[in-house]
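Removed from the display is one protein chain of the complex; every other protein chain stays in position.
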């Protein structure tokens, strides 16, 4: 028993982290500096120049919202939290807290291949942590709620690999076709989750 | 049932985000740089130069507090949270987390028309998300608590359009009369909510 | 009833804000820039030069901790939260969220009279919000728990004026004697609260 964690405190701790990340993302958008302080057109142009930052911010915002939903749904299926789940969760949080960094890199260098590879890689690592947690729980099925549909959970685990790390790595590679293709894939992933509710 | 969210976790997540935004607003006010470190008058003058930043900070602080109150009151009327409410709430949070940015822009460029239009536009989008959520719930009235006064909720929904997005867009347009007129309207909206308790 | 707030949600919201402020304070201490990256003595000297920032950070940290304790103790005496308490609480939170700014100003300009006057003034406004909330509740004593010792609460309210805004204003004025005198008073106030447990 001493190796078990209070589920509600781990959930509250994770929720707190998700809430902070989703809010911090906007801090990477800095107020532009313009010479003529009162020129409406200069400021408008400067703001329009931030468009890539706005886009990468919106994509990351909805991505973190989808992470929260998936986390919420996965945790309702856990009966107990042992050390294994706790540290898989910590790895998931590690990559999730890192998201503001690649988001800012893509926003600053939207025409640079490296930006998109970094973004896709971090998201793939985050998504792989979800899959890792699921595989761990599959191997320790006593941690799951009694009413869990095991074949369904197994199927969901394989799906989470395909629609998670694999798709994000494909998105990273799509940059060699066109940066816009990567943008589109990174944007499509959370939209797909939102519309299908997975 | 699998498409329903835990109301208390969504409330806690939203509350966490509101608490972070309201606290982050002050970070946009940077310590001024003065040459003579020990000159009391130089520092006083530099601080007085930050007055527009202080004003925009106070307006945004009370605006977020009013958003929290409205969110709190609206959510007490919901019986269940489905995907629709969840994602309307996410859109509301998106625009709310964005508030530190237009607040800083207005604080940096208080004499610039574009600043006020941006501020009014973001606030209008935030307020429109509230109205959107209300219209969605009107069309799915099974999500509301049994004791809800439906004609009253309907009236409140139309009011939320008039006193929300419409008023903020008017505030944005008022800048063409005088920047001070926009300031006044943006300040009057939360004050009105606080005094009338809506 | 529609004008009453859920006490636990207002407490959670306030606690979230206190937790964020107490953590953000350290962000105002920036890593110093030194020319010789590997010189241990240069870095040591640069860090020692940050001593005023460390001191003002520690004072503000314990001041916010004391605010949390006082908030915690005051709220246990409230039976209901009406609009009045809610907005007095919002004003208290306004000045509390502002604390990182005067803390950074004192840390950057520790030899400047204006810094200490600003710090004392903000703290006085924060402390005055506590007293304001107490006077409001005295005038609406139906908001207090039945077992409240009214004469004791009244005495505590007058004390909160003397040991709050008055003492902070005295601290601000003490700067005209010597900056160190102000430092000492600002430091002594939370220490006194901690040792006496008020």
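Structural remarks
The chains carry the letters A, B and C, assigned in the order they are written, with residues numbered from 1 in each.
Simple rule for what comes next: a residue touches a chain if its C-beta (ideal position, glycine included) is under 8 Å from a C-beta of that chain, and two chains touch if they have at least 3 such contacts.
What you see is a predicted model; the values in this text were computed from it and never measured.
Within the full complex, the chain left out of the display contacts the shown chains A, C. Touching the chain that is not shown, out of A:12, A:40, A:144 or A:173: A:12 (per the contact rule at the top). Of the candidate positions C:65, C:121 or C:144, contact with the unshown chain belongs to C:65. Among A:51, A:90 or A:162, the one in contact with the hidden chain is A:90. For chain A, the residues touching the absent chain in the complete assembly are 2-3, 5-6, 9, 12-13, 16-17, 20-21, 24, 27-28, 83, 86-87, 90, 93-94, 97-98, 100-101, 104-105, 108-109, 111-115, 118. Listed here are the chain C residues that touch the chain not shown: 11-12, 15-16, 18-20, 22-27, 29, 31, 34, 37-41, 43-44, 47, 58, 61-62, 65, 68-69, 72-73, 76, 194, 197.
Keep in mind that, in the parts below, only the chains that are shown with their structure count from here on.
If you draw each protein chain as a dot and join the dots that touch, you get a simple line with two loose ends. Because chain A and chain B carry the same sequence, their contact can be compared by residue number, and under half of the numbers here are used by both. Centres computed as Cα averages put chain A at a distance of 25 Å from chain B. Distance between chain A and chain C, defined via averaged C-alpha coordinates, is recorded as 36 Å.
Contacts with at least two other chains are made by residues 12, 16, 20, 24, 27 of chain B.
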